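Following this message is one structure expressed as C-alpha cells.
Every protein chain of the complex appears in place save one, which is left out.
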Amino acid sequence: MTAETIIQSLASGLLMGLLYGLIAVGLALIFGLMDVVNFAHGEFLMIAMYATFFLFAFFAIDPLLAAPLVAAALFVFGAVVYLLVVRFAVRAKANAGMVQIFSTFGLAIVMRGLAQFFFTPDYRSVTHSWLGGKTISIGGIFLPVPQLFGALVSIAAFGALYFFINRTDFGRALEATREDAGAVALVGIDKNRVFALGWGLGAALVGLAGAIMAMFFYIYPDVGASFALVAYVTVALGGFGSVFGAFAGGIIVGLVEATTALMLPPSLKSVGIYAVYLLVVFVRPRGLFGSI
Amino acid sequence: MDTSFAQRRRRDLIVAGCLAAIAALVPLFVKDVYVQNIMVLTLMYAALSQSWNILSGYCGQISLGHALYFGLGAYTTALLFTKFGVLPWFGMIGGGLISAVIAMALGYPCFRLRGHYFVIATIVIAETALLLFQNWDWAGAALGIDIPVRGDSWLKFQFTRSKLPYFYFALGLACVAWLVTWWLEDSKWGYWWRAVKDNPDAAESLGVVVFNSKMGAAAVSAFLTAVGGSFYAQFVSYIDPESVMGFQFSLLMALPAVLGGIGTLWGPVLGAVILIPLTELTRSFIGGSGRGVDLIVYGTLIVLISLARPQGLVGLFSGRRKEAVR
Partner (left out) sequence: MTISRRNVLLGATASAALLPMAARAQTSDVVIGVIYPLSGASAQIGVDAQKSFETAAEIINKKYDFDLPLARGEGLPGLGGAKVRLVFADHQADPQKGRAEAERLITQEKVCAIIGTYQSAVAVTVSQICERYQIPFMSADNSSPSLHRRGLKFYFRPAPHDEMFSAAMFDFFDAMKKKGTKIETLALFHEDTIFGTDSGNAQLKLANERGYKVVADIKYRANSPSLSAEVQQIKAASADVLMPSSYTTDGILLVKTMAELGYKPNAIVAQDAGFSEKALYDAVGDKLEAVISRGSFSLDLAAKRPMVGTINAMFKEKSGKDLNDFSSRQFMALIVMSEAINRAKSVDGDKIREALVATDIPGAQTIMPWKRVKFDDMGQNNDADPVLLQYVGGKFVTIFPPQAAVAEAVWPMK
C-alpha cells in the first residue's frame, strides 16, 4: 500500500464524509433538535433526486440551478408531511416514539410505491451537468468536482444552521418548543407552526443534498435506503441536539469507512462505522457532543 | 385492583385457550395450501412479535435489531444440520441458548443507552452480523444454506407438501410466547417494569434489580425469537443472510405489536392476524402489476393505523385495557 493510496483514500473519505454530513444535516434538525424520528429521510432524498432529474430531463435545468428550486419544493413538501402526518404522531399520548417510527416508516413505503408508480423503477441519471464528470488532480490525488462542491455546500449548510439555531428568534423558539410545548404556548408560540417550519427547513436541506447527489449518483425508487442508515448513525454519533456533532459525525463516518476499506475486505467497510458508533456511545451515551 | 386484575388474567387465559383450540381446528376446514401458508406466517409473526414485545413493549427497550436473534436461530439450526447432521430440534434449543447469551452480552453495555441511541445501537449490531454472515464462507456466505428435503419426517422436521405440521408448531410457539408473556405480566419483573414506566424516578431506587430484569427480558425475548428463526429455516428450507437478518425483518417483527398494541398481551396476536394476511394478499393480488400499488396500499394502512390508534388496535376491543396499555 503506497502513501498515495492512503492519502487518496483519506481525501475521498473526507469528501464522502462531508456529503454524509450534508445528507444528515436535515435529519439533525428534525431528528436531533425536535426529537422527532423521521424514518422516511432516505425517501425525502429520493424525491429530491427525482425532482432534480426531471428538471434536467424536461427543462434542461442544470442541477446547480435546480438546487434552490428543489430545496424550495422540498420545504413545502416537508411542511405538508408534518401537518398531514407527523403532527398527529407527535400528538399521540401513548407510545409516541413507536408511533413516530412506524408512521414515518409507513410513509417511506408509500413514497417508494408512489415513485415506482409514477416514475417507473427505471434507473435514471443526470447525464451531463456543469460540474458532473469533472475532476481535479493535485499531485496525483483526484478530487471529483461535484463532491468537492457538495462538501463546500455541506460546510456552508452546517454553518448556516448553527447560526440559525443559536442566533435567531426562530431557532430559540424551536429549541424552547421541543423542551416545553405547553410553556411556549403560553407566550403565544404555536407549536405546530414552529415544527412545520422546522420540518420544512429540514426537508429543504435534504433537497439541497439531493440536487447535488443527482450530479453523480444514479436515481431509482429505492435509492434512499442506501443513505438512510448512514445518516441516522451520523446524527447519533455526533449526538442529538448538536448541529456541530452531526457535522463532526459525518466527517468521522467518512474517514472511518475509507480506512476500514483499506484494512478489511471492502464489503465489510460499514462494519467500521458501526463499531465506532458503538464504541462512542458505550463510552459517551449521548454521542460525541450530544445534549439529549 | 388485585381482584379485578386476577379476574382479568383468568379470563385472558380462558379466552386464549378457546382461541388456540379454534385455531387448531381451522386447518380441518381450510385445505388450500396458499391460505394455510398465510396462517403459518401469521402465527409465526404473532410468536415473533410477542417475543419482541417482552423486551420492547413491557420492558421499554425498543429493539429494531431482533433480526439478529432470528438469523442466529435459523443459522444455528441449518448449519448444525447440514454440516454435522444434528437434528433441527437440538439446533433449535442450541440457537435459542446462543441467542440468549448474546442478548445478555449485548444488553450489558446497551441498556445504559437511552431512546434513539439504543434503537440505533440495535440496528447497527444486527447489520454488523448481517455483513459478517454475508462474508463468512464456511456458513455459505451470500450463497446461503439450502436444506435438502428428502421426504416427510418429524425427526428432521421437514415435510414436502403438507403445511399442517408447520402450522401446529407455529401455533404451539405462538401459545408458548403468549403464555410466557402472560406469566411475566404478573411476575416480580412485570411489577418492576410497570413501576418504572409509571414513575421513572423509581427506576433509580430499583436500579440493580431493574437492570437484571431487563437482562432477563432480553434473554427470554432472544431465545423465543431464535426458536422462530429455527422454525423459519425448516419451513422455507433455504436461508441466506439477507432474508433472515435484513433490517426489514426487524421492522416486520415489531410491526404487529405496534399496530395491535405495544406492551399489551393481545396486541401482537391481533396485529399479526390483521397485518400478515394483508401483506400477503396485497402482494399476491396487486403486486403482480409491477407498479408498486401493493406498497402504496400497505404503507398507507400502516400510517393510518399507527396515527389513528397510537395505543394499538386492542383498545378497540376493551376500554378497560387502557391502564395496561400505558
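In order of appearance the chains are A and B, and numbering begins at 1 in each one.
Everything below uses one rule, namely that contacts are C-beta pairs under 8 Å (C-beta built on N, C-alpha and C of every residue); 3 or more make two chains touch, one makes a residue touch a chain.
Not measured: the values here are computed from a predicted model.
Asker: Quick one: say which of B:16, B:295 or B:314 touches the chain that got left out.
Answerer: B:295
Asker: Pick out which of B:87, B:141 or B:195 touches the chain that's been left out of the picture.
Answerer: Checking the options B:87, B:141 or B:195, the one contacting the hidden chain is B:141.
Asker: Touch as defined at the start, partner being the missing chain; which of A:230, A:248 or A:276 qualifies?
Answerer: Going through A:230, A:248 or A:276 one by one, A:230 is the residue touching the chain not shown.
Asker: Could you list which residues of chain B touch the chain missing from the display?
Answerer: Touching the missing chain: residues 30, 32-35, 37-38, 41, 131, 134-135, 141-144, 146, 148-149, 160-161, 232, 236-240, 242-243, 277-278, 280-295, 297, 301.
Asker: For review purposes, identify every residue of chain A that touches the missing chain, sorted by number.
Answerer: 1-2, 5, 8-9, 12-13, 16, 20, 113, 116, 120-125, 127, 133, 135, 137, 142, 144, 147, 216-218, 220-222, 225-227, 230, 257-258, 261-262, 265-267, 269-270
By definition in this document, only the chains that are shown with their structure count from here on.
Asker: For chain A and chain B, what's the span in angstrom between their mean Cα positions?
Answerer: Computed from C-alpha means, the inter-chain centre distance equals 31 Å.
Asker: For a test of understanding, state which residues of chain A touch chain B in their complex under the given definition.
Answerer: Chain A reaches chain B through residues 31, 37, 85, 88-89, 92-99, 101-103, 105-117, 121, 221, 229, 232-233, 236, 240, 265, 267-268, 270-271, 273-275, 277-278, 281-282, 285-287, 292.
Asker: Report the residues of chain B in contact with chain A in the complex, numbered from low to high.
Answerer: 62, 64, 109, 112-117, 119-121, 123-125, 127-128, 131-132, 134-135, 247, 251, 254-255, 258-259, 262-263, 290-304, 306-307, 310-312, 325-326
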